[in-house]
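Structure record follows, encoded as structure tokens.
Take a look at chain A:
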Amino acid sequence: MSRLQELLEKGEFVVTAEVGPPKGADRESVEKKCAQIAGFIDAVNVTDNQTAIVRLSSFASCLIAHSMGLEPVMQMTCRDRNRIALESDFLGACALGIENFLCLTGDHQSLGNHPQAKSVFDIDSVQLLSIFRTLRDEGVFPNGEKLKGRVVAFLGAGENPFGDPVEFRVYRLMKKIKAGAQFIQTQAVFDLEAFARFMEEVCRLHLHEKVAILAGVIPLKSYQALRYMKEEVPGMVIPREVEERMKDAQDPKEEGIRLCVETIKALRSMRGVRGVHIMAVAWESVVPDIVREAGLFPRPGKEGERGEDS
Partner candidate 1 sequence: MEQALLLYREAFPPSSLALEEFGKRFGRFAVRPIGASGDLSGFSFVVVLGSALWTEEDRAVLSASLRINPLSLFVFPYEEVTSLPPAVFHMLWQGFLARLAPSSSAVRARVLLPTKSVLFYPSAEPELLDIFESGGIPVVSPPSSFSLTRQGVDFAMMPEGKRIGAFVLSPSWKETTPVAFDDETLSTRRILSLSDFWQSLPSLSLWGKNVVVLVSPWGFSSEEWEMVFALSSLCQEGASVVVLAEEVFVAEDGFEEQYRQAREKGMLFERVSLGEIVLRPTLDMRRIQVTARATKDGFPLSFSADWCVYLPERSMVLPSLEGILASDRVLFRPRVSENPNSLPFSTTLPGVFFVPFEKKKFPAFFAVVREYLERPQAVELQRLVIDEEKCALCLTCLRSCPWEALSIGGTLKRRRVEVEEERCHHCGICTGLCPARAITLLGYETNELRPVLVWSESK
Partner candidate 2 sequence: MKIRALGCERSGFPALLKAKKEGMLSVGDCLEVFSLPCLGVVSEAMLFELLKEGDLLLVVGCPPGSCYNEWGSTLAEKKIRRAQNLLDEAGVKRKILLAFATEEKIGEVAKVLQDVRVSP
Partner candidate 3 sequence: MIVGERKPIQEILAVLASSRRVLVLGCGACVTVCLSGGEREAHEVAALLNLRGYEAEYGVVERQCEKEFVMHAREAVTRAETVLSLACGVGVQTLAELFPRVPVFPGLDTTFMGAPLEVGLWEERCIGCGECIVHRFGGVCPVARCAKSLLNGPCGGSKNGRCEVRPERDCAWQLIYDRMKFLGRLEELLDIQPPKDWSPSRYGAQRKTIREDVRV
């Protein structure tokens, strides 16, 4: 069983963070980022060519993180690989000790840096989840053939509570749970009210009992970063108050961290939220401060020990 799964089952409020691999074969860059957050988080997500921009592969970066003793969550998107490649990579990752998988559809390639590429989208995230689940639980490939041996995997999915049609989002979550999602990492939460509505609905349907929901947060570095996210990143909803706070801030970095911590605190008290997922895109160094200020440090150590810091 993966450590992330273990902590969640124990009822810990977990912290995960995202690491973006470099645009190059720069192993040290991954190691540096991992080292910065080691001990402050329970698992690290490695993105899979996020926003369709080519980077060091998620698989390789996960291995690097794993070798450093971190718990990696391997993100897998359906944009670049068909079911053959995805299944094969899944088996390979399992063989090498990666246990957490985040199944995503993936951003469209026309938004990335290779818009000329041919997209795959052979299957979607829900189907990917169900394929992995059947492989794990039933030992069967989608074509009916038997899998040799067994695999251990903790399966997750993304969800954007703010996307349209909003009423359908909870049901989509339900579909993902049905397909095999055990944990959910949501899109970054800025609009707490809207997220609370979403969670209410989740609890009403008792979905929070079936899946661990980790709410996403993003520490804002500057007002420009906010504008960029609001305009360019699909599915991002940022309310007016947040925008104004960032705009008027003396020290935007400080304000961004403060805002993020406040959000985490609010999320922690929200029913059904089982953890946070910090997406400090290209600002991984801020994660320790946030975790500390949010009162989430120290993290529970391996075998019940407390993580060592300083």
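Here is how the candidates were picked: all candidates are chains of the complex that A comes from, given by their letters.
Basically, contacts are C-beta pairs under 8 Å (C-beta built on N, C-alpha and C of every residue); 3 or more make two chains touch, one makes a residue touch a chain; residues count from 1.
Fair warning: this is a prediction, and the values are worked out from it, not measured in the lab.
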{"item": "Touching candidate for chain A, same complex, options 1, 2 or 3", "value": "3"}
{"item": "Contact footprint of candidate 3 on chain A as seen in their complex", "value": "78-79, 83, 105-108, 110-111, 119, 121-127, 130-131, 142, 158-160, 163-165, 167-168, 171-172, 174-175, 178-179, 187, 234-235"}
